[in-house]
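Here's a structure for you.
Apart from one protein chain that is not included, each protein chain of the complex appears where it belongs.
Our next item is chain A:
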Amino acid sequence: MASILGDLPSFDPHNFSQHRPSDPSNPSRMVPTTYRPTHNRTLPPPDQVITTEVKNILIRSFYQRAEEKLRPKRPATDHLAAEHVNKHFRAASSSSSTQGL
């Protein structure tokens, strides 16, 4: 019967081929150099500083429902759809301010 551990994946046959097991009773300590970056690419591109959408889940669902209601009534052209977006934004600001109160 073939071993259950047969055909274990090999990505590079050389890996570990010359590994000399050290004395297992004498644990080795890997002491690598410590990385201390001084370059300025530790900061991501400005558009990749991610934040969470501030809109509350409930309010988001209100809009989505409102959007769904509006849509079948006026199968809109691209131009009109853009208008809707504008309306949403106004509604968004007003409702979030009422939330705040």
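Simple rule for what comes next: contacts are C-beta pairs under 8 Å (C-beta built on N, C-alpha and C of every residue); 3 or more make two chains touch, one makes a residue touch a chain; residues count from 1.
Just so we're on the same page, contacts and distances are computed from a predicted model.
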From the options "DNA damage-binding protein 1", "Delta(3)-Delta(2)-enoyl-CoA isomerase", "AP complex subunit sigma" or "Non-structural maintenance of chromosomes element 4", the chain left out of the display has the UniProt protein name "DNA damage-binding protein 1"
Considering the whole complex, not just the chains shown, which residues of chain A touch the missing one? 3-6, 8-22, 24, 27-44, 47-53, 55, 57, 60-61, 64
